[in-house]
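Missing here is one protein chain; the remaining ones are kept as they sit in the complex.
And now, subunit A:
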Amino acid sequence: MAEIQIKNVAKRFGSYQALHDINLTIADQEFMVLLGASGCGKSTLLRIIAGLETQSTGEVWIGGRRIDHLPPKDRGIAMVFQNYAVFPHLTVFENIGFGLRMQKLPNDQVTRRVQRTAELMHIEQLLKRYSGELSGGQRQRVAVARALAMEPDVILMDEPLSNLDALLRLEMRAELKGVLAESNTTAIYVTHDQVEAMSLADRISVMHQGRIVQAASPVEVYRNPAERFVAGFIGNPPMNFLPAVNSGNGQWTVAGRSLPGPQSAAGNLDFAIRPEDLRIASEGLTARVRLVEPLGAHLLVTCDVEGTMFRAILDSDMAIRAGDHLTLAPMQDRIRWFDPETTRSVA
């Protein structure tokens, strides 16, 4: 059992507040992804859990044990680093067995566990090599095998795939997911790549300026962003926004059109819709096409709605050219509303 609890963790570097009051519970064997742009504090949070960084305030618990005062080696964690950190003076075998040797396990047991994890990561033929003789992908495999061989309660990964080329990244991503699902460890995975986050995570914590703005399943984060930031960050392209004015009785005026929305006393809200949730119809928002990008199955159409940039993903059968006028109807159940003051979602 390795449930992770992060309680009121904050971190300051001098006058810079890197993390504000983080509270997060990660269930046993859950795959949690910390997602955010660089500088949002996701790596700092991971390093605090690992014990490589000390929090300014707050507590970290793993498996019902408070561990924030312990050195990294006593926390029951293993970590995979972005630049692999494979020891250059040791063979692959000794790299994978490094942690086991530190635990003073007998030789035959070390050999058995190294062999097993090496087979799991498909690097059993590389055991005698040094890291200088390995490719980036192979080094990454060694780094993951080294962490898995420890049989840790928690495995922490800091952008482990971002130094690999695109094709290899896809392959390793699928493999990582399979291997970790079988290993029964709790995993925390830091990335700035939303596709990686979506495909790997049981739950995603979207981070922004030192705060967790939403922690939910990938589909939930995508469909129901809790804050305008999440809506504008997740999705490629992200959600479209337009200002909406309250016209009473749950009706909102968006770009001259009246649309049903939340029953709210607020004067203004932000209307949001995903580009793929727009259809060409006889009634809807009037948009002037600026740019058409064919993506194969779809067209990515960049338009202009009352001076605001607006993107739609439409079927590629349609003949649309720059300068055309379109009438785009949003799918009613996919429309989201945000409070422009608090930037929070309004139901």
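Things worth noting here:
Convention: a contact is a pair of C-beta atoms (placed from the backbone, for glycine too) under 8 Å apart; a residue touches a chain by one contact, two chains touch by 3 or more; residues count from 1.
Throughout what follows, contacts and distances are computed from a predicted model.
Chosen from "1,2-phenylacetyl-CoA epoxidase subunit B", "Trehalose transport system permease protein SugB", "Ligase-associated DNA damage response DEXH box helicase" or "Heme exporter protein A", the protein name that UniProt gives for the omitted chain reads "Trehalose transport system permease protein SugB". When the full complex is taken into account, the listed residue touching the unshown chain is A:85, out of A:10, A:85 or A:198. Screening A:2, A:62 or A:77 against the full complex identifies A:77 as the residue touching the chain left out. Remark: the omitted chain is touched by one listed residue; of A:150, A:212, A:285 or A:305 this is A:150.
Residue A:102 is the one among A:37, A:102, A:245 or A:331 that touches the chain missing from this view.
Residues of subunit A that touch the chain left out of the display are 50-52, 71-73, 77-79, 81-83, 85, 87-89, 98-99, 102-103, 132, 146, 150, 156.
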